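Take a look at the structure below.
Missing here: one protein chain of the complex. Every other protein chain is in place.
By letter and in written order, the chains are A, B and C; residue numbering begins at 1 in each of them.
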């Protein structure tokens, strides 16, 4: 089944670990050397959640690559429907069928400071991104701004503290930890550098707006419904600013990461 | 979900044990006090094999009650398709959704000798039957005749040896254990008593034929495709000898156990 | 403020159902089979196994086969016939404190008329006409595949039927709205849809069809999107109540059909899998209305925004 050509593959990986981080948020660690070798931060995998011999749920589910280590990838996901519910019931030692790495990830260029802004499950791709920036650009500053509804919804923050010289700031809607308010309020009005953002639409819209004002480069990671995740079905359409001339963009191929100024947010 | 009224119920039972008896034959032990209390030998349960949140496979699978003990029932099944394959992947501690006890089981009356004849997976309902006869009629003789393709396919025989004063005879097609030949050849030509038979059609036909000749009462347990197992869909039709006058019999309600002389075998 | 009672009642003509959850013909026996699993009286109504003038033995086995998220059946309308239905089954129904709908089928318009006329004299609550059956006089084309035939049969039965009259539509057509309109014009009090979609399965080992009848009717979750589309289309065309059927097993499914415009729904194949499901759906639908502070189920019906 594995077509390992150092590019996109379909492979079955053993689950090395699966654990509940909070009420309905899980981290799953899957052994997959090819994907872990080729993945870029911001890319995702398509995960089959149906058990063998069952055709339901039919479609795979897109999940961002959360972290990459020694031949394994880890995913951080929230149970929102039946696919993620099924995935949460997988056990260590089970095998899971995945496609990846898929899509265009974050572009990291030289900057004074890298601001990684995550809201809710938007935190998922940011750990891999932070680790990559630290590795490739050891001298540049990394600031992580995380927003969540409450302390309970704020998971997987520890990973960031383990990275050298990373500053982490937190905001919660209910004030149960960190700043009481929106994550956008954590971005200094005089900030200079690049912004990488993943979260709910209103948050990304707000962040993109701030960046436009402060003339910062901003990349956002977009979510849509996806059937294939690999550019075949054209299901994942989203309007770019050049929609009238060039038609829809396709999140799984052209994204999921886009320059904010190229998308209608 | 449980509607426990000492009759048929739909209930979720915890899997106390699941083990592979041979290559593709499994025994599963399910905690279900109501079903274990009400079950009669020859009755069956309908088991949901799809995992929670999946609609596929849609239908339940009929399995005979193999044994009943202290609040648990056990099932003995062979993996033949996707439903049984899924069931085999359940683990101890998982919960399984079952309906039961269903159908009409074996009728046990006073006899000099009770011959229990099983072929292949037809062994499944016979252990519960043997234990019931022993309990209800301690003085009567029980003879178990078992046929299988080979030694490997012959499973769950030990249970019979544990029953007081039971005689067990074995035949295999390849002679790898017991008599080299058909299980029907194990029935003495001068046998007197009642016959209870479960196995492939050709075997049940042969046994029914012998019984007719030897004027023995013979009950057979029939398998058909079933959708509901409870008399609602009329999917499980089979011709009785009075078909012209009365139409089809329905295996899940009128059976699965029938007097051999009332069925077109 | 006092908690207002949630009102789940819906109407089909003069007939008031305590809630919109019905069972579908052929999947709920005569109700008694389900007595161990649920309280039949808690349902809005039950529709019993299709009934013909004379008893039918139905098709030879195999009659059912599973498919992906669905099943095919070719029961062949096995039933006890009108007379035994009246003498043996109706006394059972009289104990139920809910509506009992007789589903009727025949080979000719005359068959249907005689069934409707006779049943109108019984305690049956309503009559549902299964027009997916082949019209023997027209070379076996199903009544329900032609608007003219659908109109003719509805009109003829309407004259003989003093009970609420439901015409049950087949989905195996190019334009189901044309058939629904014909039924409305013919005098139906409601239409119910969909019946099963014609399907087939083959056993590759024996190289034979899996059903003795070769083809059979597809039902279950697999067909839900088609059923919902047809219900929505029909609700946009007719003014009489529409009863939604097809792949309903969860309360979310019930809500989808109500939002699309169905006044009530019928639960079919799901009964065969989970015999208590119809009762559970009444409970869950009630809870949904309460949680969402919807006082009257009418507020949901047809409230889809497109």
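Convention: a residue touches a chain if its C-beta (ideal position, glycine included) is under 8 Å from a C-beta of that chain, and two chains touch if they have at least 3 such contacts.
Treat the numbers as computed from the prediction; the structure is a model and nothing was measured.
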Among C:70, C:106, C:186 or C:241, contact with the omitted chain is made only by C:70
In the whole complex, not just what's shown, which of A:99, A:123 or A:155 touches the removed chain? A:99
Logged for subunit B, residues touching the omitted partner chain are 55-56
Spell out, residue by residue, where the missing chain touches subunit C. 67-70, 72, 145, 172-174, 197-202, 204, 206-209, 214-215, 218, 220-226, 228-229, 232, 247, 252, 255-256, 259-260, 303-306
Applying the definition given at the start, please give the residues of subunit A touching the unseen chain. 1, 3, 5, 7-10, 48, 55-60, 99, 224-228, 230-238, 243, 247-248
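In this section, only the chains that are shown with their structure count from here on.
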Which chain pair shows the largest tally of C-beta contacts? B-C
Using mean C-alpha positions as chain centres, tell me how far subunit A is from subunit B in Å, no decimals. 53
Note: subunit C sits from subunit A at a C-alpha centroid distance in Å of 47
Where in subunit C do residues touch at least two different other chains? 68-69
Multi-partner residues in subunit B (2 or more other chains touched) are 55-57
